[in-house]
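Taking it in order: structure first as structure tokens, then the write-up.
Left out: one protein chain. Kept in place: all the others.
After this line comes chain A, so read on.
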Amino acid sequence: MSQFIIQVNGSVYGDQASFHALQFCQAVIAQGHQINQVFFYQDGVSNANVLACPPSDEPNLNALWREFAKAQSIPLINCVSAALRRGITSEQDAKENGLAQHNCDEQFMMGGLGELVTGIEKADRMVSF
């Protein structure tokens, strides 16, 4: 059994990276390995946008990540500085920055790049999408 950390850099829509990452995560679990965390960086932070609202017959990656993480108890970490620059804000970030709204899914936690680096240190293997 190996411990994985997965990095997602692709947007919630317009890029297949996030979908491939999710499929890879499902395969990793199915093979009996462990995923320590999924870290969202660059445009990947948009996967946390709870307001993403695709047509009902298309995959909703925000919902798919949320369900996957909940079922497997895997932390989803969003890089906070990448997220704030792209308009993904948690309730706390919104308060601190005087914003009227917030849109970060509760299943996603805001974290720093330090969590990615310490995650890389602990894991056997990192895979980026």
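As a convention for this text, contacts are C-beta pairs under 8 Å (C-beta built on N, C-alpha and C of every residue); 3 or more make two chains touch, one makes a residue touch a chain; residues count from 1.
As a working rule, contacts and distances are computed from a predicted model.
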Handout entry: Undisplayed chain, where the name is taken from the UniProt record, one of "Acyl-CoA dehydrogenase", "Sulfurtransferase complex subunit TusC", "RnfABCDGE type electron transport complex subunit D" or "2-oxoglutarate oxidoreductase, alpha subunit"
Key = "Sulfurtransferase complex subunit TusC"
Exercise for the section: Could you list which residues of chain A touch the chain missing from the display? Expected result: 7, 41-42, 81-82, 112-114, 116-118, 120-121, 125-126, 128
